[in-house]
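A protein chain is absent from this complex, but the other protein chains hold their places.
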Amino acid sequence: MRSVVSRLPVRYAETDRMGVVHHAVYPVYFEVGRTDFFDTHFMHYDEMERLGLFAAVIEYDCALKGRATYGDVLVVETRGEWMRGIRLHMGYTCRRERDGGLVAQGSSTLALVDSAGRPIHPRHFPDLYRTLLGLFDPGDQGAP
Amino acid sequence: MRSVVSRLPVRYAETDRMGVVHHAVYPVYFEVGRTDFFDTHFMHYDEMERLGLFAAVIEYDCALKGRATYGDVLVVETRGEWMRGIRLHMGYTCRRERDGGLVAQGSSTLALVDSAGRPIHPRHFPDLYRTLLGLFDPGDQGAP
Amino acid sequence: MRSVVSRLPVRYAETDRMGVVHHAVYPVYFEVGRTDFFDTHFMHYDEMERLGLFAAVIEYDCALKGRATYGDVLVVETRGEWMRGIRLHMGYTCRRERDGGLVAQGSSTLALVDSAGRPIHPRHFPDLYRTLLGLFDPGDQGAP
Partner (left out) sequence: MRSVVSRLPVRYAETDRMGVVHHAVYPVYFEVGRTDFFDTHFMHYDEMERLGLFAAVIEYDCALKGRATYGDVLVVETRGEWMRGIRLHMGYTCRRERDGGLVAQGSSTLALVDSAGRPIHPRHFPDLYRTLLGLFDPGDQGAP
């Protein structure tokens, strides 16, 4: 399974008055991880969009496992978990850099769509599709 | 089951360059729904915090079902789904006001903790606990 | 001078670990005020965009004058201060609803542009331009 690691210093604006990173920030961190994943293993997602290929998040989840705040640097591991048809599933693990402590885990399912949000059939981008498919597990396991 | 409805005009800053509300904004909308839920059926969450009772999100999920953008008003229904021990589970349905179209669904699990994030035992706030419990289903069904 | 008042309960996600609304949230509040201003006195800004008329922020400032946090409801007054050529200048005053305490003041200058961000000449939208102009002071005073 392909993966990539992103390094994210927590921003002050990302904390809330509980003193920790607000829970709704993690999907943003995961999106940064996804950018790095595509950029490393495929092409920059901005380039994908310019080719008319959009990956829209259709569902996601996040579990908070530990504390992170301003002053912490977070390390997000992003994994390409499975791909089936035009759906991709990616997993994320977020740890504190200083002690490796687990902070959050999550996943997201994305659908390949055009700029208007309509599903794109793989036959409209056969070469890119084959390359993308090679980055993911076939989806026989783990996919719902 | 107790529920409450919140009305949220989409803010321009909440859209992204796909032209729609960014997916990470929904947990923020759900949090507004939660504020309205507690304020209507219990007390303002700010008051809960002043009493030393914090409800920390420990996991959540979100499924995107339709399009919402600036110019839309969203209507979020927040439901108290179950409570077991110090865990509460809440559900959210987000629709466009103009046509009732489903936009997003989600849920979150919260844990009752003190200001340092440590679990609080119900015996430390017996009356509030009993009142809270009355707002939720007992948790025999639906709870993992 | 035309003005409008918007009512904004502070969201938990908008606070930071200092315990108050993060300073970068105020331009978002001001943008909500602007939406209400155009919607009340002209047309919904979403409609303006559909007509090809965009108002891009080209500069803004904000002064923090008091404390606001979750639990507070903020009241933003938005004023159309002056308009000159394709530039509009708007002012904002943000107060706590409960005691009228001043929280923040700010202003922003916007330029009327097309969807690609290029300046639009008033002759391309003469009727709308005249209507817009009527909402603002002529700009002889106060404009730099």
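Here the chain labels run A, B and C in written order, and each chain numbers its own residues starting at 1.
FYI, contacts are C-beta pairs under 8 Å (C-beta built on N, C-alpha and C of every residue); 3 or more make two chains touch, one makes a residue touch a chain.
None of these values were measured; they are calculated from a predicted model.
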Omitted-chain contact residue, chosen from C:Pro9, C:Pro27 or C:Pro122: C:Pro27
Of C:Tyr12, C:Phe38, C:Phe54 or C:Tyr70, the residue in touch with the unshown chain: C:Phe54
Residue of C:Leu64, C:Ile86 or C:Leu128 in touch with the missing chain, whole complex considered: C:Leu64
Chain C, residues in touch with the chain not shown (by the definition above): 18, 20, 23-25, 27-28, 31, 54, 56-64, 67, 117
Footprint left on chain A by the chain that the document does not show: 9, 11-13, 28, 31-32, 35, 44-47, 69-71
Residue ranges of chain B at the interface with the undisplayed chain: 12-13, 15-20, 22, 24, 69-70
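In the analysis below, only the chains that are shown with their structure count from here on.
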Most central chain, Cα average position: B
Inter-chain centre distance, chain A versus chain C - centres from mean C-alpha coordinates, in Å: 34
Length of the line joining the C-alpha centres of chain A and chain B, rounded to whole Å: 24
Centroid spacing, where centroids are CA-atom means, of chain B and chain C in whole angstrom: 30
Chain C: positions in contact with at least two other chains: 12-13, 69-70
